[in-house]
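Mind having a look at this structure? Questions to follow.
For this view, one protein chain was removed and the others were kept in their places.
Labels for the chains are A, B and C, by order of writing; each one numbers its residues from 1.
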Amino acid sequence: MGVRIIVTGGTFDKEYNELTGQLFFRNTHVAEMLERGRSRVAVEVETPMMIDSLEMTDADRARIIDRCRFAAERSIVITHGTDTMVETARALAGARIEGKTIVLTGAMIPYAFGSSDGLFNLGSALSFVQVLAPDVYVAMNGKYFRWDGVRKDRETGFFEAN
Amino acid sequence: MGVRIIVTGGTFDKEYNELTGQLFFRNTHVAEMLERGRSRVAVEVETPMMIDSLEMTDADRARIIDRCRFAAERSIVITHGTDTMVETARALAGARIEGKTIVLTGAMIPYAFGSSDGLFNLGSALSFVQVLAPDVYVAMNGKYFRWDGVRKDRETGFFEAN
Amino acid sequence: MGVRIIVTGGTFDKEYNELTGQLFFRNTHVAEMLERGRSRVAVEVETPMMIDSLEMTDADRARIIDRCRFAAERSIVITHGTDTMVETARALAGARIEGKTIVLTGAMIPYAFGSSDGLFNLGSALSFVQVLAPDVYVAMNGKYFRWDGVRKDRETGFFEAN
Partner (left out) sequence: MGVRIIVTGGTFDKEYNELTGQLFFRNTHVAEMLERGRSRVAVEVETPMMIDSLEMTDADRARIIDRCRFAAERSIVITHGTDTMVETARALAGARIEGKTIVLTGAMIPYAFGSSDGLFNLGSALSFVQVLAPDVYVAMNGKYFRWDGVRKDRETGFFEAN
């Protein structure tokens, strides 16, 4: 059936505006990343929002939940800013979407900056989503965590079991 | 217990010699790649050989089998040239190593060349190895294949179910 | 006699802090860039400051002037933020430093981001400084401009004759 990829923004997709010196969102890099990874997984990519996860509202989370609930696919990867990724995972779990494996991932360094962890994380999330049992997970740092068993350590930027 | 990564060479780890214009092996890039991916998976990396997989002999395969058999870890990733990856997977399966999940991966473009699929593949293989049942697999193009269900399409360079 | 390179910061040398999502200065990338460019020009690199050029004060400019005046070399490249590069060039010209060719350059995108113009600009500035007559110049966009004949177009980010 393939995998649905829901892009929500986050560091993953940020770019550098050379005129202002600010980071901003333009288009998602997911398609380019899948091409670089030579991925042959059947995917549908949608981009309901492109925002910093610190700005994600309850309404945004409700939209993401709806997208997951009504997606035809049983395997869903969500790219998301790392700051509130765990919070969105919790909201998704609370929505009790039956029979779907949902994996959230992101990046600490924008893909566009060359030295990003994004390509590794996308390969990881796309793999976990194909084999994990239905539930909501976070895939970061090469590991997967169930939604209620993870926190981001803000000092180090690593995700770890809580 | 962590994951053992057995490096055998392949395009994954090739570099460009600017004096001769030839590709060659120096050191593996696996540690650098795991750092870029910000991986926190406990790994042991060993490099029993650094060769082009077209040059891999039965004796080389026997060494790889031994490494897998006597590894303390139950999860093993092998980086390998793509040309004979399926053949090595078959040899490993024939060795009937009990209770271990072994995932072979590689790259079509050297990691050192910037535009490589290697980081994606390493993220993918490291993820699959943590969740798949004991057996021998190939992880390429974002997918996993059981050792007896895969072939490399030499026209396209993609791995596919056979 | 070689070329003195005076590093003052600017976008050229900015890096991304993955924990805060902010750009910041750590060490200059000039040595790494010269190595990538396989440069064999004899250079002395000094880093009197690492600042955003919008924060450059008259006192900072006085220090840069002193460094140029007392440098043993007759050829000097200054890496500098683009926003006030022309202003610093004017200050240097006003200091009437005899017998020295001074070329300011910078970048619109940090070298660390991979897609930077910095390596091109450094190659350009280092070349112009070896052949231009003593005076103060700006080298950007593959061109050189005398200090009193250039402005930065803030809409486009390009330097042009004024």
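Quick notes
Definition applied: a residue touches a chain if its C-beta (ideal position, glycine included) is under 8 Å from a C-beta of that chain, and two chains touch if they have at least 3 such contacts.
All values reported here derive from a predicted model rather than from experimental measurement.
From the options C:7, C:23, C:97 or C:139, the residue with contact to the unseen chain in the full assembly is C:139.
Mapped onto chain C, the footprint of the missing chain covers residues 33-34, 36-41, 108, 114-117, 119-128, 130-132, 139-144, 157-160. Contact between chain B and the unshown chain involves residues 11, 16, 18-19, 21, 23, 108-110, 112-115, 154-157.
Just so we're on the same page, only the chains that are shown with their structure count from here on.
Greatest Cα centroid separation from chain C: this falls to B. Here the spacing of chain B and chain C, counted between their Cα centres, is 45 Å.
Our note on geometry: chain A versus chain B, Cα centroid distance of 26 Å, whole angstroms. Among the residues of chain A, those touching two or more other chains are numbered 108, 114-115, 157.
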